[in-house]
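A quick write-up on the structure given underneath.
Yeah, one chain of the complex is gone here, protein chain that is, but the others are all in their spots.
So that you can tell them apart, the chains are marked A and B in the order they are listed, and the count of residues begins at 1 in each.
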Amino acid sequence: MSFFVTFIILFVYWMVMAGKFDIFHASLGVISCLFVSYMSHDLLFKNIKSGGKIKEVVRFILYIPWLIYQIILANLHVVRLALSPNMYDLIDPHLMRFKIKIKKDISKVTFANSITLTPGTITADIIDDEFVVHALSQAVDDDLMTGEMERRVAHIFSED
Amino acid sequence: MDTFFITTGVILGLLTLVCLYRVVAGPTVLDRIIAVGAIGNKTTAILLLMGMIFGRVEMFVDISISYALLNFIATLGAAKYFRVRKSIVPGSKYLKEKGIS
Partner (left out) sequence: MSIMSIVSILFIAGGTFFFFGATVGLIRFPDFYARMHATGKGDTLGAFLVVIGIALYNLHNGLELGSILTSIKVIFIAIFIFLANPTATHAITKGGLDAGVVPWTKEKTK
């Protein structure tokens, strides 16, 4: 199952990248995609289960606009800090650690990347269920502590 | 429109020179790595702008993709390579082994 899904994804990617739709390029694509998906089909999908995936994909797509809004806020925040003349009064970098409730690996990855992209926080380390986060100022620390993002991520992968 | 692309390219090139200051003067080696990563991001954009100026985007886009991939791999490799010394910061592997953190 994972073999065929990997093969189809790779082959579509190959055709888009090649840009030529004749027999010669397609057969080259089939050969190399078969080889690569034979070598590495267990890397992309570790344990694929049918059902439930569609819902997660739809919820993830619905999550993206909110994430983009947060990213634009984050960038304006960082640019304003970087360009302000009295920067050293405004910033207060510190490390913080907190426990999370979500369990699955994929939701941890999504949560960590979202933290890195949103205002003034970078994920530094994940130890089991504990996140170590570097925050740029106290205000963004409080923002993250409200836990809205964690709730949204948990909702995507139906862990709430 | 070509004037706009050329202006943007020149601005990005000047920003690359500014980043080069951090590569030369960065106090730690990690500063140099992130400055090189920032230069790589700007170069990805500059390559696409060059493609627009020359009217050959379909060729420059492949160069740009491979540049972005190489930039990512180089950053990851360097970050793994320089993670050598034992740590003194909470949350690190060393302190976790000792059971302190």
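Assume a contact is a pair of C-beta atoms (placed from the backbone, for glycine too) under 8 Å apart; a residue touches a chain by one contact, two chains touch by 3 or more.
It should be emphasised that the depicted structure is a prediction, and the values quoted were computed from it without experimental measurement.
Asks: Using the whole complex, pick out the displayed chains that touch the missing one.
Replies: By the stated touch criterion, the chain not on view contacts A, B.
Asks: Residue by residue, what part of chain B touches the chain that was omitted?
Replies: For chain B, the residues touching the absent chain are 1, 4, 8, 11-12, 15, 18-19, 21-22, 26, 28, 30-31, 33-35, 37-38, 41-42, 44-45, 48-49, 52, 57-58, 61-62, 64-65, 68-69, 72, 75-76, 79-80, 82-89, 91-94.
Asks: Which chain A residues would touch the chain omitted from the figure, given the whole complex?
Replies: Its contact residues with the unshown chain are 16-17, 19, 71-72, 74-75, 78-79, 81-83, 87-88, 91-95, 112-113, 116-117, 120, 122-125, 132, 134, 136.
In this section, only the chains that are shown with their structure count from here on.
Asks: With chain centres taken as the means of their Cα atoms, state the distance from chain A to chain B in Å.
Replies: Roughly 19 Å, centre to centre.
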